[in-house]
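If you scroll down you'll find the structure; I have some questions about it.
What follows is chain A.
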Amino acid sequence: MALNEALILAILASSLVPGLIIFVLAESRIRLRTTLNLFGAVAKLILVGVLLAGVSAGEIYGFRHTVLPGLDLVVKADALALLFATLSAVLWLFTTLYAIGYLEGSPHRSRFFGFFSLCVTATMGIAMAGNLFTFFVFYELLTLATYPLVVHRGTPQAMRGGTVYLAYTLGGGALLLTGIVWLHGLTGSVDFAHGGYLSALGPDYGGQLQFVFLLLIAGVGVKAALVPLHGWLPQAMVAPAPVSALLHAVAVVKAGAFGVERIVYEVYGVEFAQSLDLLTPLAAVAAVTIVWGSFRALFQNDLKKRLAYSTVSQVSYIVLGTALFGPVGTVGGLVHLVHQGIMKITLFFCAGNYAETLGVHKVSELDGAGRRMPLTTLAFSIAALGMMGAPLTAGAVSKAWLLDGAAEAGMHWAGWVLWTSSVLNAAYFLPILWRAWARPAPAVWPEERVPARGRIETLWLLLLPPLATAIMTIAAAVFADSAWSPLAWARLIAAREYSGAMP
Partner candidate 1 sequence: MSTSLAFDLLLAAALLWSAWRTLATPDIFRAAILFIVFGLLLTLAWARLAAPDIALAEAAIGAGLTGALLLDAVGALRARRDSAL
Partner candidate 2 sequence: MTGLELSVALFLLANLVAALIAAERGPTAADRMLTALLFGSTGVGVLVLLAAAMRLPSLVDVALTLALLAAIAGIAFARRAWRGISGD
Partner candidate 3 sequence: MTIRNLPLGAFLVRGLAFALLWWVLADGRTDAWGLGAVGAVAAAAASLRLLPPVRRRIGIAALVRFLAFFLWNSLRGGLQVAVMALRRRPGLRPAILEISLALPPGAPRLLLVNAITLMPGSLGARLSDDGRLRVHVLDARLPVAAELRALEVHIARLFGVARGGAS
Partner candidate 4 sequence: MTDPIAWLILLPLFWATAAFLLGPGRGARLAIAALLAQCGLALQLAADVIDGGARTHAVGGWGAPLGIDLAVGGLSALMLVLTQAIALPLAVYARAYFADGAPAVRYFWTLTGFLLAGLNALFLAADLFNLYVTLELVGLAAVGLVAAGGSARQVAAALRYLFAALVGSVMYLLGVALIYGAHGTVSLQTLAPLVDARAPAAVWIACGLMLAGLMLKTAIFPFHYWLPPAHGGAPAPVSALLSALVVKASFYLILRLSLEVFAPLAATAATALGLLGAAAIAWGSWQALRTVHIKMLVAWSTVAQLGYLFLVFPLLAPDGLALQAGVMQAIAHGLAKAAMFAAVGVLMLATGRDTLEGLAGVAGRMPLTLFAFGLAGVTLMGLPPSGGFLAKWLLIEAALTHGQWGWVAVVIAGGLLAAAYVFRVLRQAFLLAPADSPFHPVPRSMEWTAFVLATASMLLGLQGVELMSLLAAGS
């Protein structure tokens, strides 16, 4: 096996193997489990770094295994794959740290971390899938691996949430499968390619291809929480906070959005998709989702639910960016994939901190939280401002590119959608900030579990991750023009997609 093949498999193995070992570990072996978790996360990060360096140097990393005659499992690391893989690897490290702190002393941690690792393995697989078949394999694996996490608490509410989650995702998976098999029947086993590979089929298949596109987008749209397929996401917020982080930022929702990008850019090809009139409807759906999600978020008193609707809205920025024909929109969508992840994970970390430390679950209970937990609230504020698109945050960068992209594509209505959304974002985030910073704290918190000790407002394992991601939120904007920023990488990808015609 060549080194390059080994390397790419090692990325998958770096979370799979620790996960499998953790499964069979006894509950009491905390230290070994923690070591394994962190070792896996760090190793993965290093490996991703190696790949990043390699890919930008033009190396090709791939692994191919034939499952059935004419059906290959292909894993490869291209620029787009690494964009997502890097995001996941980085965020996974923080989420793991956070989860170790969050779950301290709770039962069934072996199972939890086992599935947790499996989840990230699946996400890596999705990122590096080299064809639709492989994509689907990992996509469904992700569904399966997240279910036990969603229902981890074993309460009836969690069960209900899990059932809704399954119903949506498995249903979506079925549609996706149909579409993929259909394409496989038409073209045989073909790998993802820049500019897509379906245009070779010619115009005779136009109708079929439009229908297949519908199937595929509906399939990935469930995970991407496109309206009206978003129903599971608010339900799934019953899961523990690290899981929410995973769902909203690291893995699930991202996998859906990433799927949209793969399908548009590397299956159909953005130009062929445009010629089939597929992009405008997609943009319309994204627009509806953006507005509808923001609007619903306004009325949620449950903090995590408000964040969940916010995710519904924000993820469709990515889809919208993809649907905007033209390299600028593409960059906007791609970069938002990363930025949204960083920001949203911060928010969920913070929400988890409030809940875990003070027992605060509702927006109305947040009064004065900023004084009791200033660092957490600071991180929350940065991320929330980023979501609104405030300057000097990652959100501002992606919004700017998206707006430009809309203008470039001649879809000015999309710009209005973005503005509307920003206003709505402000409308549901600012009250939270105001309550947290400006209102007096209540005499007694609903359930204060972690007493304040000096300057450390809660467990440091809970505090460190949101602060780190909050800093990244700013860094992504401040250093946007550097060679290693997400933006730079997104531009690289867009350049390849549009064969060099890059602004």
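If you want to know what made the cut, all candidates are chains of the complex that A comes from, given by their letters.
Please note the rule applied: a contact is a pair of C-beta atoms (placed from the backbone, for glycine too) under 8 Å apart; a residue touches a chain by one contact, two chains touch by 3 or more; residues count from 1.
Treat the numbers as computed from the prediction; the structure is a model and nothing was measured.
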item	value
Direct contact with chain A in this complex, candidates 1, 2, 3 or 4	4
Of chain A, residues touching candidate 4 in the complex	23-24, 65-69, 71, 73, 107-108, 110-111, 136-138, 140-141, 143-144, 147-148, 151-152, 154-155, 159, 162-163, 166, 170-171, 173-174, 177-178, 181-182, 184-185
